[in-house]
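The structure appears right after this line, and notes come after that.
Omission of a single protein chain aside, the complex is shown with its protein chains in their original locations.
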Amino acid sequence: MLYLILAIVLSAILTFYRVIKGPSVPDRIAAMNSIGVMFLLVLVLLSYYFERKIFIDVALIYGVFLFINVLVMSKYFSEPEKGGVGD
Amino acid sequence: MKKILLFLITLALWFVFAGRVTIEVFLLGTIICSILSLMFVDNGFKLVQMKYETKEFLLKIYYILLVIISFIYDVFLSAVRVSRHAFEIKPSFSPRTVRIKTSLENTNSMAMLINFITLPQGTLAMDFDNLSKNYFIHWIDVHSDDEAEIKKARISKHENLVSKLFG
Amino acid sequence: MSKINERLKKLHTIALVVALAVFLLVVVYEIHNLDNNSKRYLSEHYISEGVRETGAINLVTSVLYDYRAFDTLGEATVILTAAAILSLLVPVSKATMLGTKFSIIVYQTTKFSIPFLAVLGVHLIFFGHLSPGGGFVGGVVLSIIPILLTITYGVEFSESKLKPAKKKLVEDIGAIGFILLGLLGVVTGSNFLANGQANFGPGNTGELISAGLIPYLNVMIGIKVGAGLAIIFNSLIKEK
Partner (left out) sequence: MIDFIHSLSQLLVYVFLLTGIYFLFSTALGMIRFPDFYTRLHAGSKCLMAGGIAVLMGCIVLEGIGFVSLKLIVLILFLVITNSIAIHVIASFADNYNILPKTIVENDSDE
């Protein structure tokens, strides 16, 4: 079980390359999204490794925050629409 | 009727979260879920217009299960296809962008269709135009125009599936 | 010359990061240096006697709402004052948010998922003494609902659905209720915010209604934090 968790962590670290290098902002957001989902799965697997079922609740709350994170980031970084609702 | 449906769903979710079935949990859950369903019924389910009545909707649960299973199967199939690209020594793509018009009227089923477009098949919904009801779709492996036509037919199949659910 | 300057700046930042890392490592080592007996008698007492004295399985909750409840009152006051001052300092009533408008799909999903988010938040608050969570986390999850409304529909819609005056009222009810619940301990003849010493019926450990005052304190903190964070977000998002 430990090796499986380490494999997921390794793939998350590989994905982190795109966060550092990514030429544009959406690249970074997409990479952060996948890293978040990977660590959510790590939390679920850790609950079996340590035999504590409460980590699943933590994973659920983490998923909620991940969703809000992506929405807010993509709203905040985007440029205002031309001809849209300007002040 | 919508209130009762929302109440039942939230009560089931409450029991799943609580992880135990006792009288205290049940009483607290009924109080909280009735308050929540009264508060959010026009807020949350205002635009969810269903083609069928709630009673018929409950009878269709087996159909929904069938859709979910085929959905998961499709996801695995397309993931295999994309991951094969990732492991190739020299990945070869021929992506292109296509515009597709939907015939769906209900806004809720449009939102359902985005799940069916983004996850299964090799497609990605880029944008949605509300006025002309066009999806902008990005394909990953389309080589010619004929193949695009064939794959467009597959989307319309999914569209029929969704329209049977919500109408 | 400018190149050397830039390089020096980069070196400076790297050296700062390394120094901070070393400092934090030393601090963490000092904190976790458990050989020193004088540091750990308190935590040993909390760990071994916490469940019996307070009746809450979640140890963090028993520390937050029983042993150190007065500190929690202070933290809650910080949020109260922050919300009050922000709503005072930002008097812009109408403002538009930057950014693209989402497509109708996001609207639908937001509407669909709001009741279930509410159930999750309420569960976190009410089961704070049995499972992970508690007042603060539950309040944050509850405050996600107005934040989602603000992000997708805009400030005006969100404030027409949930009026700012109502949110302020809910927050005040939370703050006053916390203090009133604390005064119950004084009435029975012990300290302010006493729970374990005053024997408020600890009940059977592990059931829903147990642990004396802790669930009620959780509810008060939960609605207070939720309303406060919603007010703070809505006033910060109004930029001209």
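Should a chain be cited, it is by its letter among A, B and C, assigned in written order, with residues numbered from 1 in that chain.
Everything that follows uses one rule, which is that a residue touches a chain if its C-beta (ideal position, glycine included) is under 8 Å from a C-beta of that chain, and two chains touch if they have at least 3 such contacts.
All values reported here derive from a predicted model rather than from experimental measurement.
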Q | Touch partners, limited to displayed chains, of the chain removed from view | A | A, B, C
**Q.** Residue among B:I4, B:M39, B:L66 or B:A79 touching the omitted chain
**A.** B:A79
Q | chain B residues that touch the omitted chain in the full complex | A | 13, 16-17, 19-20, 72, 75-76, 78-80, 82-83, 85-87, 91, 93, 95-101, 114-115, 118-119, 122, 124-128, 132, 134, 136, 138, 140, 148
Q) In the whole complex, what residues of chain A lie against the chain that is missing from view? A) 4, 7-8, 10-12, 14-15, 17-18, 24-27, 29-31, 33-34, 37-38, 40-41, 44-45, 48, 53, 56-57, 59-60, 63-64, 66-67, 70-71, 74, 77-79, 81
Q: Provide the residue numbers of chain C that touch the chain removed from this figure.
A: 100, 102-103, 105-106, 109, 113
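Everything that follows uses one rule, which is that only the chains that are shown with their structure count from here on.
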Q | Centroid spacing, where centroids are CA-atom means, of chain A and chain C in whole angstrom | A | 22
Q | Distance between chain centroids, defined by C-alpha means - chain B, chain C (Å) | A | 33
Q: Would you pick out the residues of chain A that each touch at least 2 other chains?
A: 57
**Q.** Set of chain B residues in contact with two or more other chains
**A.** 17
Q: Sort out for me which residues of chain C touch chain A in the complex.
A: 95-102, 106, 117, 120, 124, 131-133, 137, 141, 144, 147-148, 151-152, 240
Q.
List the residues on chain B that touch chain C in their complex, please.
A. 6, 9-10, 13-14, 17-19, 22, 24-25, 28, 32-33, 36-37, 39-40, 43-48, 107-108, 110-111, 114, 127-128, 130
Q: Please name which positions on chain A make contact with chain C in the complex.
A: 54, 57-58, 60-61, 64, 68, 71-72, 75-81, 84-87
